[in-house]
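All protein chains but one are shown in place.
Chain naming follows the written order as A and B, and within any one chain the residues start at number 1.
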Amino acid sequence: MDDTKPHADFMTPVDTALDRIAGLCKLITGVSMVVLTAIFGWLVFGRYVLNATPTWVEQAALLLVMVIAFLGAAVGVHEHTHLSVSALRSAVPDRLRKVFVIVTDLAMAGFGALMLIYGARLTVFKWDSQIPLIQLPEGLRSLPLTVGGGLILVFSLAHLVRLALGRDLRSDTIQ
Amino acid sequence: MGLLVLLGLFALCVVIGVPVAFALGISAIAAFAYEGLPLMIGFQRIISGINVFSLMAIPFFIFAGELMFHGGIAMRLVKFASAAVGAVRGGLGIVNVFSSMLFGGISGSAVADISALGSILVPVMKEKGYDADYAVNVTVTSSIAGIIIPPSHNMIIYAIAAGGGISISKLFLSGVVPGVLMCLCLAVAAYLVAVRRGYSAEKFPGLTALALSFVGAIPGLMTAVIIVGGVLSGVFTVTESGAFGAIYAFVVTLLVYRSLTLEKFRIAVVSAVRTTAMVMILIACAGAFAYMLTFYRVPNKTVDLLTGLTDNPIMILLLINLVLLVLGMIMDMAALILICTPIFLPVAASIGVDPYQFGMILLVNLGLGLCTPPVGSCLFVGCAVGKLPMEKAVRTIWPFYIAILVALMLITFVPAISLTLPSLIGS
Partner (left out) sequence: EWRGWNIHVEGYPNTVAMDKFAELLADKTGGEITLQMFHGGTLGSQPDAIEQVRLGGLEIGNFNLGPIGPIAAEANVVSLPFIFKDVPHMFRVLNGEAGAMIAEGMAAKGLVPLAWYDAGARSFYNGTKPINTPEDVAGMKVRVMNNDLYSGMIAQLGGNPSPMAFAEVYQALKTGVVDGAENNWPSYESTGHFEVAGYYSLSQHLIIPECVCINADVYNALSDDMKAAVKEAAMESAALQQQLWNEREATSREMVEKAGVVTNEIADKAPFQAAMAPVYEAYLAANPDLRPLVELIQATE
């Protein structure tokens, strides 16, 4: 992006806020990763040493993986770290590339919105039944997808705004 | 028509640069909508794609790898490895292949193998001057040894799908020689590519230096001892062993090497989460994509299309291989084993192929599918831990595909490779 374009100041606090949200997600997912590892240590210790298997670990672990996957994926959208094929996009003329980037962001935002809406409906639908062995609502399983979807929506819209302001951060859109 | 929506939209998304995970998710959800299926089920499939206990090996081994890298274990392994095999061109590539062969002997899955070895060996290889694509290619392709060399979850699924009558212990034995054969082919490929790329061989540093580097690497090498010992003695399963790898790496770097600071720990956690999330979202969305492929009966229709084309047994076997390879490219293993076994096994049996040998043919084919774009969980993990775009890895992976195809052809047309060992031990 060329630096001659005027920076839009209203975006600066928004960027800061989004970075903070991503930072919070990193904290939550990081803690989840550490807890996940620790409870597996406890699982093996309980089964092998105490001969009393903590029966809640498996189900709790699956929930933690959901948190890591979907909040982590949202952070990945914010930071552009997901695996994508950029060869084709970088081979087309600049104007077409800009169209590609806008459509990509729109598609991501739309998908995030659907994750948010249908994830929420799934969460409500399953709230009544319980996950066996941990006595928590089955709906918790789809909550990370719901929240992650909302964040993907927000982060993708922010990419679009930055693009419009000439402040996009993607390596292959700067030129 | 719906299938066209699914595949066309996926291709379009990938071309314009939508991350592959979301390209899979978007096209799958669009197909759900097109078919008038409740969209909630589409998102259920995305969640269920990773609501799988054995996938837990991915975060654990990735986390262990990051701790070893940032805590200095990996660096000491590099020193030892280059002292030991640096004098051979592509030495680390070959070591990588044989590590997979040995790890395949305890892990049931390719994904555990690639998560465990990839997280440690890919950074080590990059550090020693190997290109990232070479490191990723070797690690990805050799990881399927985890499926062929016993034990293997997927062999159990095959035995069940075959409808009974298949002994799992005999099936396990059938996999030993094909697995070793495949690794030998891959080691040859790793050597040839290394020579062709001109990776320089180092001078052998002498026995003293080798011994010293070995001592320094002992705590790192102990990780393998702990995992193997713990699994074989029944303390934990392979999935659980990953958590022990991470806990062990934490303890060693904190207390033995005293090289793990709070900041390094934080970096290791954040980077493990990033890699894990990248892989998990891919596998999750591939789950929804596979559901629609099953919905459209793509595997069944592909098979129908090809059966009856020929009576020639050799052509039939080649066609079966081809179909399995193509299906393996777009769908992950377990579902394909369940769909293809009942269809292909009778065909294979009718031309005299033993069910144990057929199991190996099926698993090598679908295993190769785990290493190919667009849907391949081993390729996903490999690119994520190698921090390498998928198209870069795929551009140079073909010598390794050829190695596996050579092994596959031998396994297909030489029954003795699969059947000799079980008949020797079984009787």
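Here, a contact is a pair of C-beta atoms (placed from the backbone, for glycine too) under 8 Å apart; a residue touches a chain by one contact, two chains touch by 3 or more.
What you see is a predicted model, and the numbers here were worked out from it, not measured in a lab.
Here is the thing to keep in mind: the chain we left out touches A, B in the whole complex.
When the full complex is taken into account, the listed residue touching the unshown chain is B:G234, out of B:G234, B:G308 or B:G352. Contact with the undisplayed chain is limited, among A:T12, A:S90 or A:S129, to A:S129. Taking the complete complex into account, B:I157 is the one of B:A83, B:I157 or B:V279 that touches the chain left out. Note on the undisplayed chain: of the listed residues B:I50, B:I339, B:V394 or B:L408, the one touching it is B:I339. Although one chain is hidden here, its contacts on chain B can still be listed: residues 37-38, 40-41, 44-45, 48, 51-54, 108, 151, 153, 156-157, 159-164, 166-169, 231-239, 291, 294-295, 335, 338-339, 341-342. The chain not shown here touches chain A at positions 47, 51-53, 55, 58-59, 125-126, 129-133, 135, 138.
Going forward, only the chains that are shown with their structure count from here on.
Chain centres here are Cα means. That of chain A falls 25 Å from that of chain B.
Chain B meets chain A in the complex at residues 13-22, 25-26, 29, 39-40, 42-44, 46-47, 50-51, 53, 55-56, 59-60, 63, 235-236, 240, 242-244, 246-247, 266, 269-270, 272-274, 276-278, 280-282, 284, 380, 383-384, 389-391.
Every residue of chain A that touches chain B in the complex is listed here, in rising order: 26, 29-30, 32-34, 36-38, 40-41, 43-44, 48, 58, 61-62, 65-66, 68-73, 75-77, 81-89, 100-101, 103-104, 107-108, 110-111, 114-115, 118-119, 121-122, 125, 141-142, 145, 172.
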